[in-house]
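Here the complex is missing a single protein chain, while all its other protein chains stay put.
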Amino acid sequence: MRFAGYLAAGYTIVLGSLAAYAARIVAKGRRLARQVPVEEQRWR
Amino acid sequence: MTTLRDETTRTGARPVPASTGTAATRVLGGVTLLALGVLLYLAFVASPAAGPSQGFDAVRFMYVHVPSAWLAYLSFAVCALCSALYLWRRTRSRFWDLLAGASAEVGTLFIALTLVTGSIWGRITWGVYWTWDARLTTTAVLFVMFLGYLAVRRVALDVEVRSRRAAVVGIIAFLNVPIVHNSVQWWRTLHQEPTVLRTDLSPQIEGLMLYTLLFGVLTFTLLYAWLVVHRFRVAWLEDRLEAAGLGRAIAERRAEAGLDEDPAVEGVPAPAGPAPDPSGPAGRTTPEVTAP
Partner (left out) sequence: MALTGEATAPAATATGRARRPRLRLWVAGVVIVSALGMLLVQGLGNATLYFRNADEAVAQRDELGDRRFRLQGTVVGGSVREVADGVAFTIEYAGVSVDVLHRGDPPELFQPDIPVVLEGSFAGERFESDRMMVKHTSDYREEHPDRVDGDYGPAGADAPGA
């Protein structure tokens, strides 16, 4: 495959950023969900 | 924002695991991960390389570059729509404001990924990482505009004032989206003209390359849905804490000012550090102390 290095770098940045962002909001959600009464969490 | 960090758990002993996930989002997340795997297979194994003038394997950048650009457009459209619903008195609610913010943040991530993948792809096919043609310039402006939108959302002001301002900025910033999309037809650009979303309705791409691209769009749509749902719920929690925190802010300020360890100030933990930053590690440790 030509340009394998460029492709690997690009896809790593994309998947890595998405995973990092997802992990951040999940962690933040867990932390905040402990502080808010359940009856105010409309999805539960 | 600082009041959030100091907020205590009043429900610390609650046995239900606390998260923004539900059965539905877990299914959505699983399907999204599966789709990402299939997309990688299609992009790197199943789909062919393009011809020499398209840079052979460089075409494989298309399967993330184009979906992230389209989903950024969609995110900003959702943001503008929710902003309009917030500004309209009859539909005004925290829901629309928070959903607008969540969608814009995800869209800003997607447009950043569009710029990065496009830059690397450009290095291969054009020979340069960046050039100031109309498409690249308008996309950079779009990115900066939504950074500005997100900054407006973070300014500590009265919630109503902040939300109204953000809604206006969000709608104005969205107006740039059609300019970005049409830039390659209105002006001369190094960037190519549309391959799929053409006015003559005949996509200039064939077979597996087209299906891989469409599958990429589907995958990024699932990803967008999952991210926005979770980001919205985080925003909702922050909003509830902010609302609850307002009444207690004065007591907490007094606690910060010198009554740090006073047991009489019920539920206010000792500050983990000076002026905890929302994203800083010092802020993170505070709620952990009171976790069940």
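We call the chains A and B, going by the order they appear; numbering starts again at 1 in every chain.
Here is the rule we go by: a contact is a pair of C-beta atoms (placed from the backbone, for glycine too) under 8 Å apart; a residue touches a chain by one contact, two chains touch by 3 or more.
No experiment lies behind these values; they were computed from the predicted model shown.
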{"item": "Chains shown that the absent chain touches, full complex", "value": "B"}
{"item": "Omitted-chain contact residue, chosen from B:V31, B:A50 or B:L222", "value": "B:A50"}
{"item": "Residue among B:L40, B:A77, B:A112 or B:V144 that touches the chain left out of view", "value": "B:V144"}
{"item": "Chain B residues touching the omitted chain (full complex)", "value": "48-56, 59, 62, 124-128, 131-134, 136-138, 140-141, 144-145, 147-148, 151-152, 155-157, 187-190, 192-195, 202, 204-207, 209-210"}
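Going forward, only the chains that are shown with their structure count from here on.
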{"item": "Distance from the mean Cα position of chain B to that of chain A, given in whole angstrom", "value": "10"}
{"item": "Interfacial residue positions of chain A with respect to chain B in the complex", "value": "1-4, 6-7, 9-11, 13-15, 17-18, 21-22, 25-26, 28-38, 40-44"}
{"item": "Residue ranges of chain B in contact with chain A within the complex", "value": "4, 7-12, 14, 16, 18-22, 36, 40, 44, 49, 55-58, 60-61, 64, 68, 109, 112-113, 116-117, 120-121, 123-124, 223, 226-227, 230-231, 233-234, 236-238, 240-241, 244, 284, 287-288, 290-292"}
